[in-house]
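The full complex has more chains than appear here; those shown keep their coordinates.
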Amino acid sequence: MAPGRDSRGILPLIFAAMTGAAVGVGLFTFGYGRGHAYLSDDPAACTQCHIMQDPYDSWLKSSHHAHATCNDCHLPKSFGGKWLAKADNGFFHSWAFTFQDFHEPIQIKKRNLRILQANCVACHQTMVQQMPREGLTGEALSCFHCHQSVGHGARTAGMPRRFPPIPKGAEP
Amino acid sequence: NITERRWEARHPFVRLAEVDERTIDPAVWGRNWPHQYDSYLRTVDYERTRYGGSDAVPKQKLDADPWLRLMWAGFAFSLDYREARGHAYMLADQDHTERVLQRPQPGACLHCHSSILPAYRHAGDGDVMAGFRLVNQMTWNEARQMTDDQGEPLVTHPIACVDCHDPQTMSLRVTRPGFIVGIRALAESDEPLPHLPSVERWRRGDRREPYDANRDASRHEMRSMACAQCHVEYYFTPEGDPRGRNQLVFPWHHGLKAESQEAYYDEIGFSDWKHAITGAGVIKVQHPEFEMWSQGIHARAGVSCADCHMPYERIGAMKVSSHHVRSPLLNAAQACQVCHNVPEAELLARAHTIQDRTRDLAERAAAALVDMLSAVKTAQDAGVDAAALAAPLQLQRRAQWRLDWVYSENSHGFHAAQESARLLGEAIDYARRGEALARQALAPGQPPRRLEPPPMPSATPDAKAPPGPSAARD
């Protein structure tokens, strides 16, 4: 992860607090971009932003499209946490999208990785109970170190996990 | 902003201008596909990487690596050999190279340096393949100055849209006779080609029709084959060849590997020239990017040239292939991070590790080659019997072939890291074996006299280096 990526989430927050106009624009995008879709669990909601199209397409090709939706993996299970994360991501995605100021390809942030890991474990507790986890040695093995493509299918056989557009003729 | 994006997503392009086979000028195509045209124009830009990229005044490699003048002694490449740069310059750079200015070159060169199809069609009266054979045999100047019946010049542009795209469907295609004939021969060889599934499929078929990339290859394979029209090793047939003289041939009859190509040249007894120092019959390797890529893990994993050199870039809601073909290391976010989820600095470090190792071993191989040439020359000067030196000359051919294969391949080992190192290891072996034999032919205690690279009086000084095409942006 590039240094400073995590802090990117905070800087705009401060900035936003100071510039109501910008907040207004963000909220406009949130509304016009059907931000309410964010509040639903329907994966199609995420594709309101074309930028979420590739993750969506690759999710359709993943082993989990029948088992888990975006929110099952990307939002915390706890009620409060869920809405907090929705506000956080919802707002910043709108912000980033409006001002087109984000790294492409999109890279998940550390705090969101922690949410992900917790969700994997929540569903797969039984399977991973013997894997020493936090508390034993203080750190967990990241599930994505090995299971990179569970949520987002590989592009063609052998391709790493990311979400490039799938060129016609190269489909698996 | 968001409104505009939604609109773009629904309307990818409008045909404002009609384009057909005769539309060479990319500006006309650019009216329909302005984004691709914009990035196509950016191939005039320059920016260096550790080993690649490009400069405004392309670096003279003969000065950076003076041993090249010994390896290529007596051949045109020892006059002028520079870093490649963007596609926009391909025709201009050929106009200016001392290799063309000082040595006679055939029309065959233009196959890969211009949007040449109108010239082929004109010379062949509509038959591209016949025209290709005729243009190959012309002198370079004749070919470069060809005009149509109205006296309009026929060789006008560097590579253009029509060379890679079908003007009706915009799908990728190959147009170059050298490739069309070459890939047929390759398909008929028996080297395994797991990275070209359509060839493997054709081989299992009835083989009544020869392999035809435009019919058989998948779109994904075309994303590499489009480049394999030019980024490949080639040779010109010598006087007396049944196919005629100066015909451009890709030596793929036994396969793409360095050893397979060498076997072909050995079989037909071909040498590009007699080495000016030793007299050995040697071969020049030119840019075997497609062949080297074929030996690497990326090809094996289905990663094409366009994936790295023409990555998608987002323009609003659309994704377009960047037609600013260049070093992917200038652009690792789009070129690599779509697949490798690691920071850009880490990706560069990985690529540089591979390139540094290649560079290191290539220098070792170069030292071995120079030592060998020195020993052979000293022995020849001392009057050692030619028969005693026949073996070293044969070893020189083997050594140069391998070192040149890696050196003239433009990725500095990246396209196939282990294969590059393997070939350099072999180059070292052959060169040092030649040296050992030549040294033994010398009297004990008479060390070989070290050859020094000759000066380069005739080469273009940097200040006069090939300028950019003045009209590139009009």
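Here the chain labels run A and B in written order, and each chain numbers its own residues starting at 1.
Criterion: a contact is a pair of C-beta atoms (placed from the backbone, for glycine too) under 8 Å apart; a residue touches a chain by one contact, two chains touch by 3 or more.
Here the structure is a predicted model, which is why all the values come from computation and not from measurement.
Write down the full complex's copy numbers per chain kind, following the labels used for the displayed chains.
Overall formula of the complex, using the displayed labels: A x1, B x2.
One rule holds in what follows: only the chains that are shown with their structure count from here on.
Any idea how many Å lie between the Cα centroids of chain A and chain B?
So the centre of chain A lies 42 Å away from the centre of chain B.
Quick check on the complex: what are the chain B residues that touch chain A?
Against chain A, chain B makes touches at 1-2, 5-6, 9, 218-220, 222-223, 301-303, 307, 312, 314, 317, 319, 333-334, 337-341, 343-345.
Give every residue of chain A touching chain B within the complex, in rising order.
Counting only chain A, the residues touching chain B are 1-2, 29, 32-33, 50, 97-98, 100, 103-105, 107, 148, 156-165, 167-170.
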